[in-house]
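Shown here: the complex without one of its protein chains, the others still in place.
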Amino acid sequence: MPLLTVTRRLAFNAAHRIHNPGLSDEENERLFGKCNSPNWHGHNYTLEVSVTGEPDPVSGYVIDLAEVKRIVERTLLDRVDHRNFNLDVAEMTGTNPTSENIILMFWRVLEPALRPRTLSRLRLCETENNWVEYDGR
Amino acid sequence: MPLLTVTRRLAFNAAHRIHNPGLSDEENERLFGKCNSPNWHGHNYTLEVSVTGEPDPVSGYVIDLAEVKRIVERTLLDRVDHRNFNLDVAEMTGTNPTSENIILMFWRVLEPALRPRTLSRLRLCETENNWVEYDGR
Amino acid sequence: MPLLTVTRRLAFNAAHRIHNPGLSDEENERLFGKCNSPNWHGHNYTLEVSVTGEPDPVSGYVIDLAEVKRIVERTLLDRVDHRNFNLDVAEMTGTNPTSENIILMFWRVLEPALRPRTLSRLRLCETENNWVEYDGR
Amino acid sequence: MPLLTVTRRLAFNAAHRIHNPGLSDEENERLFGKCNSPNWHGHNYTLEVSVTGEPDPVSGYVIDLAEVKRIVERTLLDRVDHRNFNLDVAEMTGTNPTSENIILMFWRVLEPALRPRTLSRLRLCETENNWVEYDGR
Amino acid sequence: MPLLTVTRRLAFNAAHRIHNPGLSDEENERLFGKCNSPNWHGHNYTLEVSVTGEPDPVSGYVIDLAEVKRIVERTLLDRVDHRNFNLDVAEMTGTNPTSENIILMFWRVLEPALRPRTLSRLRLCETENNWVEYDGR
Partner (left out) sequence: MPLLTVTRRLAFNAAHRIHNPGLSDEENERLFGKCNSPNWHGHNYTLEVSVTGEPDPVSGYVIDLAEVKRIVERTLLDRVDHRNFNLDVAEMTGTNPTSENIILMFWRVLEPALRPRTLSRLRLCETENNWVEYDGR
């Protein structure tokens, strides 16, 4: 049976500040420059959620992408959209909200939420020029 | 010798209806919602066709992407563009035209048509938020 | 007081066939080519709805674009999305569903629905290479 | 002599909160919903700056768009990029940072900064689905 | 009768060098910087061609956009695509190929070629961040 990968793209808006609370303010500014600006900045993030599997013989779907959308919104985006990653998102407390750390948190939420389907890849775009990918390894 | 992957993106417009002819109308509507709307809907599909190989020492090309375009149009898109996947495309008869089933049919047409070059990946986008990928496995 | 124009972009998917029912089949095919294909084709349409006015001194909005979205969906897109312009949309009965005729119908629905705000422009994109604009004149 | 309009698109990232400080918290939440979220959210804004005029017979330019970029960055974006519109931007103090109020502030900065050239239009996009335009009237 | 504006977007690739042959090399380099680089550079240009008129009562079209495409390719793009604006395009001889001068030349070709339809606007994009518009005035 063939293995296909289906992807749903979703958008959300959030604020953040690249800041390691274990470092001094000077060190943070030296490392992160304008991304460390104290009163936050923000992004129109896009998140691509990929599920890999065989198409179901009845539905013809690997998974209904409308269901992917519902799961991602209910378990993740409803708590993240129009929020501040440093202040509002429980799983990010004490963590520097780089795209790398955000996507790892997203994987920890979405991988079990999508079972028994197989989450195979996440892509998180901060801008049209910067993004991060993770496949669970 | 290095292995490179070159890709040609093509666009086409088609109508379809997500419908499993082996199920009742009620079951189809329950499973597929508005995508089962009886009088069809449609999409501006985009198809990305990837070929992997070593560059030819004379041409510098893995394959001339203008040739990829001609092959894909002649063997596939000329029969699909501005058509109805449920009614007009012979290979889809009796098959529910989900993106998953469409891309598998496309692979069966394009993989032999591109030989001796190696078709390595197809990506079919139904909208800017939904797509499917297949690499032949 | 300054006049600003705010715009909300919305997407929908529909099927249609360019066909003038007052002409013969041969004449339709001669005039419209593959766009006259009998079993329909479809598009990922995008619609841009622009409202012009002064910003409200309390809200700072010309109009809340979330309200524009709700009005456009309730009065128009809920009847058009995942439907067939030739068969399913009452206002298009007997009308050739070119982008020009569709946008005029959309204006007749949206201009009164948005009052007392001023609908100033619609843009309807059939593909990324073809679109039509109307400003009510 | 013909009149041409040239446009430079620029991007910046900022945080904001839609909030009228003259209203109660309850009224702000009722009017602005998730856009009033207390700990800010943010956007990848894009700004399009249009200048209208006759091409210079020596340079062939209405205005060198590299000069437009420098002027917009120096007079405006260096103070706005990676900042918070409610807290960090002097001209927005006490003003609700809707796109409408932001674009009017931008016009007041850029119109004199671009003289003797004629700023003819600004477009500010908050997301790919929402934007505002202003032409100085 | 309503007036609608329909637009066809077309793409082409060309080389050019911003250079005023009436100035010294030093003056050209001072004015135009890297855009004056002696061995040319190039762009994926996009051209948007807009025609304004009433929809034809038989076809429902202001103008068939497939016809616009044919006219623009035959009268203009076939001589410009994959060419050098400074060396290969007769109408540009001795003219500095800024976007402003290119769009004026395009207007002089397309306005008569599209008669009796009314060419109402051209937009020529050099990159996704730079473009010029002209409406014949």
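Every chain is named by a letter (A, B, C, D and E) in the order it is written, and numbering of its residues begins at 1.
Just so it is clear, a residue touches a chain if its C-beta (ideal position, glycine included) is under 8 Å from a C-beta of that chain, and two chains touch if they have at least 3 such contacts.
Just so it is clear, the model here is predicted, and its values are computed rather than measured.
J.: Among the chains included here, which ones are touched by the excluded chain in the whole complex?
T.: Contacts of the omitted chain with visible chains: A, B, E.
J.: Tell me which residue among A:Thr46, A:Ser99 or A:Ser120 touches the hidden chain in the full complex.
T.: The missing chain is touched by A:Ser99.
J.: Footprint of the hidden chain on chain A, which residues?
T.: 18, 20, 23, 31-33, 95-101, 103-104, 128-134, 136-137
J.: To test your reading of the contact rule: which positions on chain E touch the chain that is missing from view?
T.: Answer for chain E: residues 11, 13-16, 34-35, 37, 39-44, 81-84, 87-88, 127-128 touch the chain left out.
J.: So that we can see where the missing chain sits, which residues of chain B does it touch?
T.: With respect to the unshown chain, the touching residues of chain B are 2-10, 55, 58-62, 65-66.
The criterion applied here is as follows: only the chains that are shown with their structure count from here on.
J.: Identify the chains in contact with chain A as well as chain D, in label order.
T.: Chains touching both chain A and chain D: none.
J.: Looking only at residue numbers at the chain B/chain C interface, is the share used by both copies over half or under half? Answer same or different.
T.: Because over half of the interface numbers appear in both copies, chain C and chain B meet with the same residues.
J.: Taking mean CA positions as centres, which chain lies farthest from chain E?
T.: A
J.: Can you tell me which pair among A-B, C-E or B-C shares over half of its residue-numbered contact pairs with A-D?
T.: Among A-B, C-E or B-C, the interface that shares over half of its contact pairs with A-D is B-C.
J.: In degrees and to the nearest 5, what turn takes the CA positions of chain A onto those of chain B?
T.: 120
J.: Farthest chain from chain B, going by the mean of C-alpha atoms per chain?
T.: The most remote chain is D.
J.: Which one chain sits nearest the middle, judging by mean Cα positions?
T.: Taking the mean of C-alpha atoms per chain, the most central one is C.
J.: Nearest whole angstrom, what separates the Cα centre of chain D from the Cα centre of chain E?
T.: It comes to 28 Å between the two C-alpha centres.
J.: So how far apart, in whole Å, are chain B and chain D when each is placed at the average of its C-alpha atoms?
T.: Computed value for the inter-centroid distance: 42 Å.
J.: Residues of chain E touching 2+ other chains?
T.: Touching at least two other chains: none.
J.: Chain pairs that touch, all of them, please.
T.: Listed by label, chains in contact pair as A-B, A-D, B-C, C-D, C-E, D-E.
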